[in-house]
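Complex shown without one protein chain; remaining protein chains in place.
For clarity, chains are labelled A and B in written order, and residue numbers in each chain start from 1.
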Amino acid sequence: MSQVPEHIRIVEEAFSKYKKFVYVGKKLLRWDAVSKVTGRVPIFTADFVSRYRDALYVYSIRAKYAHARIKKLDISEVSRYPGVVKVITAKDIPGVNDVGYVVPDQPLIVDRKVRYIGDVLALVVARDYYIAREAAERIHVEYEKLPVITNPLDVIDLETLNEKKHALIRDERGSDVVAKYKIRRGDVERGFREADVIVENEYRTQFQEHAYLEPEAAIAIPESDGGVTVIVTTQCPFEARRAIARVLGLPQGLVRVIAPLMGGGFGGKEDVGNVIGAKAALAAYLTGRSTIIIYTREESFISHSKRHPMIAIYRHGAKRDGTLVAVEAKIILDTGAYASLGPFVAWRATVHSVGPYRVPNAKVDTVAVYTNNVYAGAFRGFGNPQVHFAVERQMDLLAEELGMDPVDLRFKNILREGDETVHGQLLSKDLGVGLEEALRRAVNLSNWYEKRRKYSLHFKGSVRKGIGVAILWHGNSIGVEAADYSSVSLIVNSDGTITFRTGLTDFGQGALWGLVLIASEILGVPPSYFIVERADTSAVPDSGPTVASRTTVMGGAATVNAAYKLRQRLNEVASHILGCPPSDVEIRAPDVFCRSNPSRRTSWRNVIEGAHWLGIPLQEFGYYRAPSASWDEDTGQGSPYITYTFGAVIAEVTIDVETGEVTVDRIYTVYDVGKVINKEGVEHQAESGAIQGLGYALMEELIHDAEGKVLNANLSTYYIPTAADAPEIIYDWVESGYKLGPFGAKGLGEPSLVGIAAAIANAVSYALGAKINELPITPEKIYLTLKKLGKLRNDV
Amino acid sequence: MVLIFRFNVYRPKSLDDALEILDREAPEVIPIAGGTDVLVLVREGVIRFKGLIDLWPLRRELSFVKREDGFIRIGALTTINELGRSFLVNDVRYLGFHDLIHSFATPHIRNLATVGGNIATAHPLSDVAILLLTLNAEVKLMSVKGERWVPLENLYVGKRVLRKEPNELITEVRFREKPLNSSTSLLKFDRRKAHIMGYVVVATYAHMDHEVIKDVAIAFDSVGKPYPGRAKLVEEFLKGKSLTDNVLSRAVKEVLIKEMTRISDYRATSDYRLYLSGILLKRSLLKVKERIRSSLG
Partner (left out) sequence: MCDEEYPSVKIKLRVDGKHYEVYVKPYERLVDVLRYRLGIVSVKEGCGRGECGSCVVLMNGELVPSCLILAVRANGSEITTVAGLAPEGKIHAVQKALLDVHAIQCGFCIPGVALAIKWLLDKNPNPSDEEIKEVLSGHYCRCGGYLRFIKAAKIASKYIREGRIYFDIKEVIS
């Protein structure tokens, strides 16, 4: 008989015990809001630069071509340039020349060939950036140009998913296929034979750029013990430490990584911290001086990871009454020059590929391939927004074929509590299955049926209106990607304040505030008592990376553990002081009293002092290890995620059919987050995901030319939504209660974007009576669609 | 922290001083007005220079919007926002300036971008030039050798190439006051609602008498050349006609299509640009018509 591990038992106990909340679920101003709005103190990495007056600047000399062999590299003139301290090439790297996150395929500085336009040939370390840049112009490189591959279909065939003969990018490997995943459930051939209706389409999505407002930056300081401290924009300080230590050939303990608050991340700062941190650290290590590196916006565009573009063919079969019988999908993801998080993105895309539905027969094949485009990696949603676009469009097209309302078709097939997913995972009550409720609420909030009717008749002049729906699921945390654990430390200081430490980082999502609210709730002290320290690998426990919408669910569970144990000890001390049993102690800091006899009271400060004298330590380390996920490589069967966040999104659009302009009037979102911990945070996420998803749907695309050069590497030709583009956003929440989440909570960072583009695409398709199967839905695409259908108004 | 190379900056004490420096140092030294174009081109690697002449000290002399002797005169260093605070935006004839201001880049850029600077970029998406072309504007070029007026229409030779000597400076723009019963408009369209350059930019001027067009001028970001130009065939076609649906349709389908050629680039295809030009032209003309009508009370 297996014992339930303590860290799980504590979380389960908290879930069942707490019914009423003082802090959890409330909308409280986050810990860093005031400092951010007054602006006086350094907050972001580059804000600290002026403190390092003698530092040297590191400038990356980048490739001239997107695919070429390096025949000769001459840096002698660069080195001689006045003001240059050192020029670093691949051969100067003391450790391993690799910063790949999942696969060791990514040299920090190339030596043999360049594979994309952002590849680095050498680092110039100089007195200032102007000198570094001027010196850089004096590099002499002899290239042997190689064919540039910008179309993944030149690498792989869409029908057969077999690799084609082509000029290999990873010639040392013999193949440009990075990863392959599949799902085999039931018998799709039989399923399609039994289907009354079959719908098959091709879907395409684009490269999306994170466009976080804060460019990447790093400051490295050589330390007296031979190590190095690196302040860097990274979502994963421990991953950065591992990468930097590897590059320098140092033990991890000699590399200290500090991750200040970031100005946006969205996954883009997941692995770029490895790269830019390693550059700064390498320069510091080799020169013995502090070094600074800040990317220009243009550099940021061409060098860091993007969202994987997708080309997919989906085939859906259903019975006349709408029941899904078979789903087949072939999915190709372009991971660009390096794998980055590609293998994991491809896996997540595969897991979620059929959408949150009961699918008895499924055949899914996903392949991620290399090209010479800028490489693709982690970006909010991580493969899920792409497949949801395809799947939710399919469902609408199926509904059209069947003459059913799209919402009704979804209700017919959605996963409910007690159902099995396409992987055979049982969605038990413990997981919190609120999808049906979410869809129901979204339908009511938006007045779906009435609007659907009204808009089908709406045609005033050149204006058409539409309404569309998408439902979604998003597995929480990292599934089978790695061992899934997190940790936090709580330290009560002698003045009564509490230091909160974790290796999880913040780039705006505010999830750490939720962790503070959890600790507040359990300890009984107001959030204002807490001091949230920034992630510092020398001071905080390894909490795993800040990715996969896991901060609340994993960091939160670790916080429950830390707070729970700390609370037991505080109860012990208070009991000693007050004379009532520990279970009777009520903490409402600054007051502490006996629940059954409130006249017996003392103060929070007294309890802390008492602990010191009684020899009861007031630091606690909270650790949480998620139950193991499982995945069969041949069948895609198992329990890939610990739970899923569910959601329903409905979008209303107005289209000017003359110009092709799409205006998103309103987005309704209802997410099942298990439990709302941080009210401010979930609202922020709903809005944030909606607007970033709107950009993905309508206007954003990073474009390469045939030579692999990025054509729109700035913020006016790469369009992100402005204030004038923001729609009305109306949200509601479902709290289905995930038993192993902190008080039942699940994550929202990524789910908040996953369904947006799909809902908008469905709304646009409905408004036009046309198939929209490609993102972004630009005005020109609307024009071409209408032109092809002969629906362009004649008097133009 | 920046993709800017090193250079020197000259700060002239007067316009004469600036012209002297320019005469002496051009083309290795070029003028900078708002900087919203020059400093971005530097980052793009498109231009290179040894030094800049900062024109900002000349703002007192060269920033003005006035009427004089039947002309509207605008100083080259007038910022876009200053245009917005002038009498132009309250005069129905010049409401095109209102459109221009509110669709020009972003509000903070409008505090730096200047009329002269925008004209000097000689780029198709130079909104100021596009509007001024419909007003038959002239540009004043000054140098140590003297001054001359050049019709804006003749100023552009190629993309980012002006018919101007390196030692000449644009100091002013002027156009004749327009008759009553006339108005202007400027329209652009792009894939989001603000902070846009535009796939297509069109400006129109029309003088109408009882709904019949007496005079009309139409300018686009490009009619076929890589700089702003007038659609003269369309203008000819429209003169003497009323802006009915039929006339507008024919103007686009029969005339504009023949007069205009468009390029395809990564932002949009020539097909869509041509089509969009027609749509925006119609809307721009109808807006002018509406403005004239409402001004008649």
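Everything that follows uses one rule, which is that contacts are C-beta pairs under 8 Å (C-beta built on N, C-alpha and C of every residue); 3 or more make two chains touch, one makes a residue touch a chain.
Just so it is clear, the structure is predicted and the values come from calculations on it, not from any experiment.
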Identified contact with the non-displayed chain, of A:197, A:463, A:703 or A:726: A:726
Option touching the unshown chain, where A:60, A:106, A:229 or A:296 are the choices: A:296
Residue touching the undisplayed chain, where the options are A:42, A:95, A:424 or A:496: A:42
Subunit B residues touching the omitted chain (full complex): 1-9, 11, 32, 34-36, 39-40, 43, 51-52, 54, 56, 81, 102, 105-109, 111-112, 193-195
Those residues of subunit A which, in the complete complex, touch the missing chain: 27, 29-30, 32-34, 36-44, 46-47, 49-51, 82, 130, 134, 210-215, 261-264, 266, 296-297, 506-510, 528, 680, 683-684, 687-692, 714-716, 720-724, 726, 728-729
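Throughout what follows, only the chains that are shown with their structure count from here on.
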Centre-to-centre distance between subunit B and subunit A (centres being mean Cα positions), rounded to whole Å: 44
Parts of subunit A lying in touch with subunit B, wherever the complex brings them together: 46, 129-130, 133-134, 294, 296, 298, 658-659, 661, 663, 698-699, 703, 705, 711-712, 716-717, 719, 721-725, 776, 778-780, 783-784, 795-796
Partner subunit A, residues of subunit B touching it in the complex: 1-6, 43, 189-195, 197, 199, 245, 248-249, 252-253, 266-269, 272, 275-276, 278-280, 282
